[in-house]
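See structure below.
All protein chains of the complex are present and in place, except for one that has been dropped.
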Amino acid sequence: MKLFELNESSVRSYCRSFPVVFDQARGAELITRDGKSYIDFLGGAGTLNYGHNHPVLKEALLDYIDNDGITHGLDMYSDAKERFLETFSRLILKPRGMHDYVMQFTGPTGTNAVEAALKLARKVTGRSNIISFTNGFHGCSIGALAATGNQHHRGAAGVPLTDVSRMPYANYFGDKVNTIGMMDKLLGDPSSGIDKPAAVIVEVVQGEGGLNAASAEWVRKLEKLCRKHGMLLIVDDIQAGCGRTGSFFSFEEMGIKPDMITLSKSLSGFGLPFAMVLLRKELDQWKPGEHNGTFRGNNHAFVTATAAIEHFWRDDQFAKSVRAKGKRIADGMNKIVRRYGPYSLFIKGRGMMIGISCPDGDSAAAICRHAFEHGLVIETSGAHSEVVKCLCPLIISEAQIDKAMTILDAAFAAVMSEQTANQASQAS
Amino acid sequence: MKLFELNESSVRSYCRSFPVVFDQARGAELITRDGKSYIDFLGGAGTLNYGHNHPVLKEALLDYIDNDGITHGLDMYSDAKERFLETFSRLILKPRGMHDYVMQFTGPTGTNAVEAALKLARKVTGRSNIISFTNGFHGCSIGALAATGNQHHRGAAGVPLTDVSRMPYANYFGDKVNTIGMMDKLLGDPSSGIDKPAAVIVEVVQGEGGLNAASAEWVRKLEKLCRKHGMLLIVDDIQAGCGRTGSFFSFEEMGIKPDMITLSKSLSGFGLPFAMVLLRKELDQWKPGEHNGTFRGNNHAFVTATAAIEHFWRDDQFAKSVRAKGKRIADGMNKIVRRYGPYSLFIKGRGMMIGISCPDGDSAAAICRHAFEHGLVIETSGAHSEVVKCLCPLIISEAQIDKAMTILDAAFAAVMSEQTANQASQAS
Amino acid sequence: MKLFELNESSVRSYCRSFPVVFDQARGAELITRDGKSYIDFLGGAGTLNYGHNHPVLKEALLDYIDNDGITHGLDMYSDAKERFLETFSRLILKPRGMHDYVMQFTGPTGTNAVEAALKLARKVTGRSNIISFTNGFHGCSIGALAATGNQHHRGAAGVPLTDVSRMPYANYFGDKVNTIGMMDKLLGDPSSGIDKPAAVIVEVVQGEGGLNAASAEWVRKLEKLCRKHGMLLIVDDIQAGCGRTGSFFSFEEMGIKPDMITLSKSLSGFGLPFAMVLLRKELDQWKPGEHNGTFRGNNHAFVTATAAIEHFWRDDQFAKSVRAKGKRIADGMNKIVRRYGPYSLFIKGRGMMIGISCPDGDSAAAICRHAFEHGLVIETSGAHSEVVKCLCPLIISEAQIDKAMTILDAAFAAVMSEQTANQASQAS
Partner (left out) sequence: MKLFELNESSVRSYCRSFPVVFDQARGAELITRDGKSYIDFLGGAGTLNYGHNHPVLKEALLDYIDNDGITHGLDMYSDAKERFLETFSRLILKPRGMHDYVMQFTGPTGTNAVEAALKLARKVTGRSNIISFTNGFHGCSIGALAATGNQHHRGAAGVPLTDVSRMPYANYFGDKVNTIGMMDKLLGDPSSGIDKPAAVIVEVVQGEGGLNAASAEWVRKLEKLCRKHGMLLIVDDIQAGCGRTGSFFSFEEMGIKPDMITLSKSLSGFGLPFAMVLLRKELDQWKPGEHNGTFRGNNHAFVTATAAIEHFWRDDQFAKSVRAKGKRIADGMNKIVRRYGPYSLFIKGRGMMIGISCPDGDSAAAICRHAFEHGLVIETSGAHSEVVKCLCPLIISEAQIDKAMTILDAAFAAVMSEQTANQASQAS
């Protein structure tokens, strides 16, 4: 551990919560150098939907590398890329009626994809303002950071974060306040001070922001608002996409058609750096190379992503299983809520992107600490880090879910009863 | 090809110059799906210093994957990371007297590393202005793009690019004009209008900008200027580093000590996405997670990078060979220059980062086209794309160099004689 | 008229509504070169609270000029400035318990005062964000324009308007929605995306924005919000101040204590360019000359402002008369509303800053046109220019008010009945 502390920048963070050295990983399990195994409810913050080292993907990658498949080729045509384009088009886009999208491979991180989408929206519309939402997270490079809400990250920008207007997310002011109506008034008022936006960027479920899930109705109204005011609709599906909510895209069943969709995290399927912007063909007004990056088009990721799509998305079995497991986790959580905090705890999120909101960040942190000590890697999210977040691989077994729920139950028991005890002693 | 055109965004660029589908690659060779082989003088724009699929690195990676080594773990501690930290420290930093640097793993692209370095410089100094140079290239996300000079990229920003003051690079105004003296005057003048900069970001050899190589004297003076005016010195060694100029860092023999160094491209050794900021320990004022990204710490890249450093940098044989090959290429180029344009062509660059400046972008493009038709993948750089740029893998064989030089010679012969003929016919 | 069209920029605006050439003006009357007289309900957009060429002020100014009083002295000490400082302190500040404010004389326009206040707020707090409100108007220079809501003006900026977060004004979303509570939630949420503001800038009655009057309760809550979140409270009293609402400051009876107050428009009392920032002494962290301007401290304006304060504000008679006349105007308006649009017209504003909101900008414009043809100079305001705005001099006589009301009544009669007729014919 010393070696890390001596040589790695203090910016490192997750390792502080999980001070062990991991070496191997399989499916929903992380294994330390000392052979200790943990159930992984962090899931690479949404990057490991198909688990660690999934055998089908691993096989494909080993074969590719073994055969000297081209690894790095900038954005030159490669066989691996062609297979990805064909497969993604055939199994993801076409079955969903999305024939008219093209794919842009940006630098292989979510923030690079967001930067590209915002640039293109501004270029196409000739407007510079972007609407993003309270508690939204879109990345840490300056262009994307301007759209991100988190002050911890914004505060490190070093320059003003401009050309973004912040709007309240669904239910931000409670379920009585119609935030779409508010936006409509602001956008229709020529002296509201909100400059006409090029686009709205939105997560259908906000991951880092605390597992806030917008209703289908809100999302549909948001799309209508975009059409009314000439704004593009960008869905940032980096964390909620690739099956996490029970369908490939998080917005599938909502009946909307975004202008652009950013994907990354679980897109490669194997945890490899990879990012893509899906954009409606008519918006593809890029000049060659106008937005670029050395690692755009990671061929290893093309290979594993193609294998993942072929394996998991050729029919609806996988999606169904995700919904079933999501229910199993929700059931487990409901028990915890009823048992330890029927008035202070509540469930947030959708599909397998759910968690329990705790009274505060301290108790949530204590719960995660306790869980880790008992074999479960799990983290918090939310404005006050108050949500214990379950982002386990979608391929997790029912047994693993149950085991994790047992660990979580014990953690809540320990922390919440201590809290109750403290409150009681303060009250007396 | 149709499939690419239908499904991939028009932003794709290199594939337009090389309209074939590559499938495999080995060492300095790219191989199409049809089995046609090309010598690679593009080298992933500096990403493939150790060639494609180098057997030692490949072996290490195959083993790691085969053994279910952890692929994605955010910034948790991993065995692979520890080995990289230890190896980089032992074989790169310590022998160069750079004990007091720590490593920050940013999102795995160059632009993410630059974003991190600029943020940190601003945070540490409390200033927002950054000096960058004419013809400099530092990436395409908004924070880095502000420091990049290229109008093609800047024009797509969609928002103003702020908080950067542009200064003339070494010899930008010819070798009679002392650009360091100019900067000194501007920085020392309280009404010059140049706000005190947090940092200077500089490439010691400008890759995209046209293989402009600063002299050791200029770089040393620049460091002194930084110290005098309280600016940090950031060397962007993303393209020129990792051995390209004949030493691991491009500035090694110059006797300077940058405050931060950004590395990416060839750092993984295998073409995998990877990026790092080296920073002087006293500047490591990051709070945990303040700058983050999902793919920071790519374990596959740790594995290949560690293997590469062990293999190539345990002694100075490799560096020596780079310098020797650089000379061989320069000799070949000199012949071309003397033969086809003693007054109109000239050599630019340093080490194995060299090229031939042509009279204009059209002739350079024609030369690259001709070369490609004869089996050589090569591209241009420079403000007017006028420099035919040789960025071949450093492990290229002498025979391959000679073959490439023969192809290049023929290309210059064809294009330059045509040009001369055109001029003659215009003159008559 | 030709001469104007040939020689003056097309940016000119009010002259388009009132295409006559004015020559003289007295009290509440404007007189054209041809001797035609108009009642002035425009009042220099709030600049002529004491009427045109008030004899007491005029006398003071004539004496001063005749005696070769210093006109322009930058910010050197002058007798005229000293008398203004003493008088303003004695008759305005002290009786209102505002002992601890100092006066800053900025360039003599409202926008310059706002620029100064925003700069100082940012300097003192070390924050850059400013909260301003929907429909707020604070000026047209870039710093102030960022806080202004009007798109017509914002659209001409030519650069992004940054470092301002827009919030909904009192009742912006109707009287059911608690906009203070909304702000509190946004400001207390560390991932809302609203960076901690240096200050809030607010008009207690929004003039250009459509005579929106905030309640005392809302303003008091806003002040509390400022204290809670460490934001300074800047009241922009440029249009609503100097007696317009029935007290010297528009917020007097509300029991708040702003950190800064910007004044201009009627401050000189004579229509002369003049502007001032009142700031709490502890905020006076300016270094000498840090914010400057050639015409800061207009001595002619000091002279007339001093005379105006001595004449109008040595007791409460004037304030009382303003409230009485405000009521007289409101009564007249009420009759108009009841007569021509009990459901479509309504009264907005406070004191002598009131108007009638019309169904749309076209009808409001038609009403003003009709009124002008019958001897009344009057203009619109509001997001859609839908409010017929009465900003007559506060010294107007009851007879003049009554005459103006008769003209207005006829204008509403003509336009609203025509509207009703149109609607009827469309319906049939």
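The chains carry the letters A, B and C, assigned in the order they are written, with residues numbered from 1 in each.
Operating definition for what follows: contacts are C-beta pairs under 8 Å (C-beta built on N, C-alpha and C of every residue); 3 or more make two chains touch, one makes a residue touch a chain.
Not measured: the values here are computed from a predicted model.
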Of the residues C:244, C:300, C:370 or C:389, I need the one that contacts the missing chain. C:300
Identify the residue among B:8, B:163, B:223 or B:237 that touches the chain left out of the display. B:163
Of C:45, C:177 or C:413, the residue in touch with the unshown chain: C:45
Which parts of chain B are in contact with the chain that was left out? 128, 132-137, 148-152, 154, 160-166, 168, 172-173, 177, 182, 185-186, 189-196, 208-210, 382-384
Take the complete complex as the reference. Which residues in chain A touch the chain that isn't displayed? 159-160
Using the document's contact rule, name the residues of chain C that touch the chain not shown here. 1, 3-4, 6-16, 18-26, 30, 33, 42, 44-48, 52-53, 58, 61-62, 65-79, 81-82, 85-86, 89, 102-105, 107-112, 115, 118-119, 121-123, 128, 139-144, 146, 152-153, 155-160, 162-163, 198, 264-265, 270-273, 277, 279, 284-295, 298, 300
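Basically, only the chains that are shown with their structure count from here on.
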Per the centroid of Cα atoms for each chain, what is the distance between chain A and chain C, given in Å? 48
Using Cα averages as centroids, what's the distance between chain B and chain C in whole Å? 58
Two or more other chains are touched by the chain B residues 159-160
